[in-house]
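Every protein chain except one is present and positioned as in the full complex.
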């Protein structure tokens, strides 16, 4: 697959997300590429990570052998707590989320629509075990929703589409999309490409996308790059 | 006023209430006679007092000079906390109350009706400053509502009436009434007198009451005592 | 670096504008942020809606704010107390509005506001005059009223200690409405007796996570309202 090597790496995508997180922001990170964001917090800025299972001030993974089965993140992986962290119960944690107190949620996607609809919890296949976790609460409650994802599926199908075919997580919630090919803003005008990965043309990205894209002011339309 | 000297004293009324509180009960006490209940907890039994401003395990008043302006009861009087007490915020405190976790609430009344309606927050006079506090929450949420009150007003008007004329605190919530003249159970059959104060006859109590009373099995009907 | 400490009481309340809604912590004097309220009197914002359990006593703190004509409306459960004369006078004169809310409903409405819950049902108040105008609904054979979540532009709060992140701990029954008001206000301003270094409050015992706090100002020795009332003090 060309898309595996073309464009930004997972780390570069995480670093692009991190560059857009303001100093002092409270951020919830999903599983996968979003987890890498912690490594790219801009020097001189401080970001507080929340994990919905009851910790504000999540720190990096512990050193091997120092894991605590009772200190984990939402993906049930061992984490640490920074000085100044605090623990709370699930209702308080989701009060924080639902009440709009978290600034940014960074999460993966199976599909994102041109209107910012998100599908990231179920393929809808008849024998799939339905499991939603906190995804619906996060995207309904957090102020800014950043999706970070490969631009297409492993088989090359577009994940950015005019209309989601998978069951929705929520309607009209995604604000920005970071893929290996481009960064895209979800606006009332439509999907605006704000940045292209090196060596990637607007037309190429459009070709890999199931919805109409609009070139932003910094992006040259057409096939050159 | 005869009623001032006839029948039980305030302390005796509080002690009758205390005798009906089971060992291990969680109890919220209103202002006035209910506050005296703490002094009459039966020997060998342990009762936990809640105060709705955020303390479970309220202890007796502090010694003079040891008052803490930040450790008060719902009447804003200085109290203490027993070993094993805990503090919590107002939403948690009323979750405890509204959720039915408190066993007994003992409170005063302006009027109680034959159906157990309670009026204890407002005279309804046009120039009265309306102030309800936690009364409506307590009577709606606590499992058993014990009213303790003088049988009549200072001017001799009945407080136990067929229908309350003052604005209600809640409908059909009172379980028992303890007055200086009698103890009364609010039942589906009506108001059943379960005990008469020494020297007080059933007919005398009925005469001072604005609703029909029924003599209980231990109570002789009529004018003797 | 996140640092929510501000330099002065005046700067802490500087941006409170006319017409703002303000939650003020406290149950009587316990937890009442008297120095922040006095700073708001100095600042002068008017036509305020104040959400607080009581209406203050004497002529200091919340009672002084009301006496100074800055409050257009009170949302509270108990606007009366032994030494509370200011509110009753203005209320009888028709100079201040009152929304009376049962104490537990007030607490839950504030918690709901902070938790992103626009409305909930409670049995409190059913069959009373406070049910007027409210939707009644039956669940499992019992009647309940629908009550709305409550938010505010600002919260003025008193706590025991904070760190630079705004994590808070409280003292005894001074906790009362503070944690839920911190959640329900757009901008939460907290006076604390002391600031401690980040990490010195055990993460297990933080009562209010810093995410709910915007500004922290140290008032090392706060005045005691009942003492000021006893001395017949008057602010300003």
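Descriptive notes on the structure:
As written, the chain order gives the labels A, B and C, with residue 1 at the start of each chain.
Throughout what follows, a contact is a pair of C-beta atoms (placed from the backbone, for glycine too) under 8 Å apart; a residue touches a chain by one contact, two chains touch by 3 or more.
Source: prediction; values computed, not measured.
Considering the whole complex, the hidden chain is in touch with A, B, C.
Listed residues A:44, A:130, A:198 or A:217: the one in touch with the omitted chain is A:130. When you scan A:48, A:170 or A:213 for touch with the missing chain, the hit is A:170.
The chain omitted from view is touched by exactly one of C:14, C:119, C:136 or C:234, namely C:119.
Remark: the omitted chain is touched by one listed residue; of A:10, A:89, A:143 or A:163 this is A:89. Across the interface with the omitted chain, chain C contributes residues 108, 112, 115-123, 137, 139-140, 142, 144, 148, 169-172, 202-205, 207.
Seen from chain A, the chain kept out of the figure touches residues 51-55, 68-72, 76, 81, 87-91, 93-95, 97-98, 127, 129-138, 140-141, 167-171. Not every partner is drawn; the one left out touches chain B at residues 23-24, 26, 46, 48, 50, 55-57, 81-88, 94-102, 141.
Following the convention adopted for this analysis, only the chains that are shown with their structure count from here on.
If touching chains are joined by edges, the resulting network of the protein chains shown is an open path.
Between chain B and chain C, the centres computed from C-alpha atoms are 30 Å apart.
Within chain C, contacts with two or more other chains are made by residues 111. Across the assembly, chain B contributes no residue in contact with two or more other chains.
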